[in-house]
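Provided herewith is a single structure, encoded as structure tokens, for subsequent inquiry.
Other chains of the complex are left out, but the ones given are in their true place.
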Amino acid sequence: MISVDIKTKNYGQTRVLKDVSFELQRGQCLAVLGKSGIGKSTLLRLVAGIDHDFEGTVRRPEAMAIVFQEPTLLLWRRAIDNLLIIHPQLSEAAARDMLAKVGLGDKADMYPKQLSLGQQRRLSLARAFAGHPELLILDEPFVSLDEATAADMIALTQTLMRELTPATLFVTHEKEEARQLADRTLELAGSPATVVPDCKITEFRREEAS
Amino acid sequence: LSPADKATASDLPVLRAAVLKIGTVNWELDTIKRNGFDTANGFELSVVPYADNGATRVALEGGEADVAVADWIWVARQRAAGKDYVFIPYSKAVGGLVVPKDSTATTLEDLRGQKIGIAGGPVDKSWLILQAFAQKEYGFDLAAETEQVFGAPPLIFKAGLSGETAGSINFWHFLAKMKAAGMRELISVETAAIALGLNPDIPLLGYVLKESYLQEHPEMAKALYGASRAAKDLLASDDAAWEPLRPDMNAKTDAAFETLRQDFRAGIPAPGNIDVDGAATFFTLMVSLGGEKLVGGVKELPAGLFADLE
Amino acid sequence: MATPIIRAISLMALLCVWFLLAAIGGDPTVLPSPAALVEPFWQELVSGELVYHLTMTVARVIAAFFTALAAGIVLGFLMGTRPKLDKWLDPWLVVFLNLPALVLIVLCYLWIGLNDIAAVTAVALNKIPGVATIIREGARALDPELKSMATVFRVRPFTYLRHFVVPQLAPFIAGASRSGIAVIWKVVLVVEFLGRSNGIGFQIHLYFQLFDVAMVLVYSLSFIALMLSIEWLLLQPVEKRVQAWRLA
């Protein structure tokens, strides 16, 4: 359903990514691992179609949702409006419901700057979950959250993945998170970064099964 | 200047004149300086050109100049408002109303319902006199029954030529150009003034000085008047005196140059003091026509308006 | 202190300064004291002149303002977001930005005729480049992350403009409108004295020719009073709502 084949991605003179390719079917979840600054967010931006300046091809569905590494909210619109503007087909009740699910039931009428950073991140999560994405892209979605809240969010993500069966691509530094959510992992390493050969798309479920 | 002249010149009082650079008064001032009429009358003329009439008045009021040019109705208003301005006649040239070459109009009445372009604004003297004339002659309310377009002189000039307006009232050097371009004078303000029983020989335009300045230089009024007369006499009689002025006259053709020279000569007033009674009659008419807007609060000609020149 | 009280005191202070200057100057024909304006003001008000000319001017200002603002915002936004277009149009912008008002006004009057369409066109043409210049800077500073977000979520163009772009441009629009309306009204003054037969500019120029400073001030201040009320009754409340998120 989505197929990614990136030959090279440069920033100016610097080559950042080289030969990264994978496929992902609906319902599948791929975790992207790699150390800070390796090129994970860059990869996600290429996949999402934000950045077209690279060599290679990406096939992606139309309906996408994204959680950036930073919340990226409309600071001048209330929390609830941040959902409704992005998803015009969403009813207000459904939006409030979604806010409640991420623990922001009582913050619907606040401006983003009136929320703590963790709350802003959850708002950004709610925004991604409120649509019907066929491809869900999450860039470190659960940082800045305490353990309990993070667990809630992971559970919520799992529910969503089960209900809507999007293809999911997500970045994390926590092996544990990857294990809980992902079918497979893809680790980036090197300079320019490329897929680590020996563990090329490790398949957890199978691993676990074996 | 010869060295001897220089020595005397530096001793003479200086009269600073703020004038519109393209104004006709420049022709006279230029002639005064060129022929030394200023030093001959015991002063040295220094001309500061400005690009706008308002600017010359600001210069006079602000003390940057000692003399400017205006009409005496304006001066009367200022005097009534407490300024110590006095008036020395310079020109009686007045305008008229011109219509396009192919216009069928023969009298003001024929302009009924049409547009008239007016350069001087709603209190333009020519416009006021023509209104009075239309009223008296035909019982026709010119202001009410025509549409007026007030605008900058060049725009009125152009609108007149293009036929956008059916009649135009403009400043006289523009009128000269309009006539040179084939427009026809429907009626001159002079004709209208005579019909209204006014003395057409009363010069409207003149030099304005401050009394305070004249107190310091008591001879200056007569000196300026003397120099002005000398220049006028020369310009009236001697065509050659015009040649050096020609580059500044902005006359593209010989015909235009001729018209300008003729009109200037026609505007030279008779020598001597202004006929105060005639001026008072004139002023009363202006008060009744222009009202407060034109003359401010005054109803009668303020005393001491005209400098004594004899 | 409550805002209206501050405003009143502040204006009072301005009035006092004026009283003082008038007293020091000592020449009512140069700067009349505020008290000397009451009578002429009343007179013009009763005669209906003031209201008539003010209405004409305001109508022109409004027409030119909205034309210039709309066109300027669109142009500035396009130039700010499309560097290629910007490169092509920039020379034109500089030329029109610096074309003297007089030239544009005279050309408009000569081509379109001595009428209000020409007047309003001239004023709008005068101000469009100025608005575009300011808005262009704002458009260049738009947050690229929000743009990315909109791309991924396939936000509709109109929604993008309304909820993403306009709020980010709000300070630029506010600045351009405020200083823009002031410039427009000043150009309207020129337009009116060059070729219209009514309006504040016509009156101001008339009284300036007559050197009647009191009347010039009466007419100038009437418009300023109007602008103050628009500022307080319309602009500032709207701005407060739009900027609420900053202060929350």
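What to note about this one:
Going in written order, the chains are labelled A, B and C, and every chain counts its residues from 1.
Quick note on the criterion: a contact is a pair of C-beta atoms (placed from the backbone, for glycine too) under 8 Å apart; a residue touches a chain by one contact, two chains touch by 3 or more.
Predicted, not measured: the structure shown is a model, and the values here were computed from it.
Summed over the whole structure, each shown chain label occurs as follows: A x2, B x1, C x2.
Just so it is clear, only the chains that are shown with their structure count from here on.
Between subunit A and subunit C the centroid-to-centroid distance comes to 47 Å (mean Cα coordinates, whole Å).
Separating the centre of subunit A from that of subunit B, both taken as means of CA atoms, is a distance of 83 Å.
If each chain is reduced to the centroid of its CA atoms, subunit B and subunit C end up 38 Å from each other.
Annotation for subunit B: no residues touch 2 or more other chains. Within subunit C, contacts with two or more other chains are made by no residue at all.
Interface of subunit A with subunit C (complex): residues 45, 48-50, 62-66, 68, 70, 72, 74-77, 85-88, 110-111, 113-114, 127, 131, 137. Those residues of subunit C that touch subunit B in the shared complex are 28-30, 106, 109-110, 113-114, 193-197, 202, 205-206, 208-212.
Residues of subunit B that touch subunit C in their complex: 53-54, 57, 61, 74, 77-78, 81-83, 117, 121-123, 148-152, 154-155, 158-159, 164-165, 293-294, 296.
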